[in-house]
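If you scroll down you'll find the structure; I have some questions about it.
Of the protein chains in this complex, one is absent; all others appear in place.
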Amino acid sequence: MADFPSSLVSSRNLRRILPWLVIVAAAVVLPVVLPPFRLNLLGRFLSLGIVALGIDLIWGYTGMLSLGQGIFFALGGYALGMYLQLDTLEPGQLPEFFGLYGVKSLPAFWQPFNSPVFTFFAIWVIPALVAGLLGYLVFRNRIKGVYFSILTQAALLVFFNFFNGQQKLINGTNGLKTDTAHIFGVLVGSDGMQRNLFWVTVLLVIGAWFLCRWLTTGRFGDALVAIRDDEPRLRFTGYNPTAYKTVVFAVAGGLAGISGALYTVQSGIVSPQFMAVPFSIEMVIWVAVGGRGTLIGAILGALLINFAKSLISEQLPETWLFIQGGLFLLVVTALPDGLVGWWRQGGPGRLIAMVGLPQRSLTYPALDLDPEVQAEQSQFDAQGSESQGSKGGAQ
Amino acid sequence: MNLLELRGVSVSFDGFLALNDLNLQLAPGELRAVIGPNGAGKTTFLDVITGKVKPTKGDVFFRGKSLVGQSEHRISRLGIGRKFQTPRVYQNLSPRRNLELAVRGPHSPFDLLFSPLSSEQRDRVQHLLGVVGLESHAGQQAGGLSHGQKQWLEIAMLVAQDPELLLVDEPVAGLTDEETERTGELLRQLAGDHTVLVIEHDMDFIRDLQAPVTVLHEGHVLCEGSMEQVQNDPRVIEVYLGSETQEAP
Partner (left out) sequence: MDLLYETLFNGLAIGSVLVLAALGLAVVFGLMGVINMAHGELMMLGAYTTFVVQNIFKAVVPEVLFPIYILVAIPLAFVVSGLVGLLLEKTVIRRLYGRPLETLLATWGVSLILQQFVRSVSSAFALGLLVTVVGGLLIPRLTPKSWWQQRWTPILGSGSWIGSGLVGIVVASVLGQQRVFDQPWFSARNIDVTAPTWLRGSIDVGAVNMPTARLFIIALTAVALIGVTWFLQKSVWGIRIRAVTQNRSMSNCLGIPTEKVDALTFLIGSGLAGVAGVAVTLLGSVGPNLGGNYIVDCFMVVVLGGVGKLAGTVLAALGIGVLSYLIGSGSLLLVWPAMPAGLNELITFFATTSMAKVLVFALIVVFLQVRPAGLFPQKGRMVEA
């Protein structure tokens, strides 16, 4: 067993490395190739992939459907937006909008956002803490399922109303503009800065993906799945699901905050619209279309749907709501595991089988699915035989 | 001292008394069978011990400490494990991962994230997979196992927890004769080191356990004794067969 045939090793490694090569190549090439407007869109949608990862974590793995991720998304955006508002000011000056409402001194909660270090942490710690607290209050009482969804939606509305109504504190419905601000002396809205932000986004998406992967692959991830499938059972095994749910909801909140901050600087504004009720449900559908319970699906879903949305809204704005509504229906009734799940379960093969060629199978299907045969087969594979048995499709 | 003691426990659901002044003691190391006709309150009885249902009246003591008002996971950590009537395994996890979740050890989120399983825990999981004959299925999703395999997996999970007190609800429902026999053997082996309480409908199985029997009826202990004594008790015959019939079962 010591020496594998070298061809096999390289082909396997290649398969593992190839996606990363593609990603790195894309990250280097795209900023050069794409016009700034498209690159900016891509960067924005990628940053939405991070909030989608968080939703996948809590919904796809843990079974809690939050309709209020917009809260944490917007909190992250506001944290960065407030910093950028203050950063460009001369000492003693106030952000412009305060003048409109007759506010003479900076409200106390703005003060810490003078500090870049504080802001750096505030972007993800504040949303995580708010999520943790909200989650704890709900989970502690064993409120779950649709009740949890409804309460998160109500919380979202509360935050929306609050931010929308407080002109004197946070500029209300107008939000905070960021594209005229400077980071390290560079205009945020400039093309060069946007390119840098694109790379930052790519790095953070990859980082978030690794974080989620680490959380979901080990025993912790097993516990999350166990909570989703049979929470009371887990309790009787000595686990406290409240702790797990609070932790994972806080992580998702933190991810949403990072996502919101990245989205804010790339779209040039943060406003209460980030907390609009439909937007938070839209986030869920990105994950559903991509494939819940698969991390890559969350990112792909966010990219795919948002690109579709921007294309369709440019061409035929009236039809977008029909298409979006149809997507909700389609994914729930026909594609419960999303595109990635469908792909992994051999969906394309089944589609081909429908029009003609039967699926390839090395042996009798029943034999192919037998675990003992599979165990033997994998041993056989490990010894180096070239085999391409289609093991997908096993439920 | 008794390991487990229920004192005058009553549970009322909207006026319906599922348990009615129930008293029961279990000594350490004992193997006890509990039988009773449908609706006798057997499952509620387990619910009260494991903290799922709060008693309306009365108290439950485990090693002399009251369990009432404690949450399920705390009670479980005190050393009380439970197997459910219909097998409840985590369908989307493999048997190995089911057992790795159940295996005794710290259970906080941070433990699961930062401390991997010790080699002893790993060995224990591997050993148990062998005991219940699921080695070749160890990597497959548990949802695809047969009913009997799920029953056994759940028993293995219970053993993996290594609780002092095992509450086993209908362990042999839906098993073949051979499997039933092996389950009985396993439970008898566990008794001694552990205290085992078995709820079962299968009278032959209980007879083979050779354990003292407690008969529940309408939420109340009807009588206790060996299987022989219980079977000949006229009250038991009455609740099982109705008052008209006088024949022994």
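First chain written, first letter: the chains are A and B, and each begins at residue 1.
We take it that contacts are C-beta pairs under 8 Å (C-beta built on N, C-alpha and C of every residue); 3 or more make two chains touch, one makes a residue touch a chain.
Remember, predicted model here, so these are calculated numbers, not experimental data.
A.B. asks: Just one of A:F118, A:F279 or A:F328 touches the chain that is missing; which is it?
C.D. replies: A:F328
A.B. asks: Hey, which of A:N13, A:Q93, A:Q111 or A:N141 is the one touching the hidden chain?
C.D. replies: Selected residue, touching the omitted chain: A:N141.
A.B. asks: Tell me which of A:L151, A:L187, A:I206 or A:A243 is the one touching the absent chain.
C.D. replies: Selected residue, touching the omitted chain: A:L151.
A.B. asks: Who touches the missing chain here, A:A74, A:A288, A:I305 or A:L339?
C.D. replies: Of the candidates A:A74, A:A288, A:I305 or A:L339, A:A288 is in touch with the missing chain.
A.B. asks: Considering the whole complex, which of B:A18, B:I75 or B:L112 touches the chain not shown?
C.D. replies: B:A18
A.B. asks: Suppose we count only contacts with the excluded chain; which residues of chain A make the list?
C.D. replies: Contact residues on chain A toward the absent chain are 59, 65, 137, 140-143, 145-147, 149-151, 153-155, 157-158, 161-162, 164-165, 232, 277-278, 281, 284-285, 288, 318, 321-322, 324-329, 331-333, 336, 351, 353-355.
Methods note: only the chains that are shown with their structure count from here on.
A.B. asks: For chain A and chain B, what's the span in angstrom between their mean Cα positions?
C.D. replies: 42
A.B. asks: Can you list the chain A residues touching chain B in their complex?
C.D. replies: Answer in residue numbers: 215, 218-220, 222-223, 225-226, 228-230, 232-241, 243-244, 247, 371-372, 375, 395.
A.B. asks: Which positions of chain B touch chain A when the two form their complex?
C.D. replies: Answer in residue numbers: 50, 52, 71-73, 76-77, 81-82, 84, 88, 90-93, 97, 100-102, 107-109, 112-113, 116-117, 136-137, 139-141, 143-144, 157, 161.
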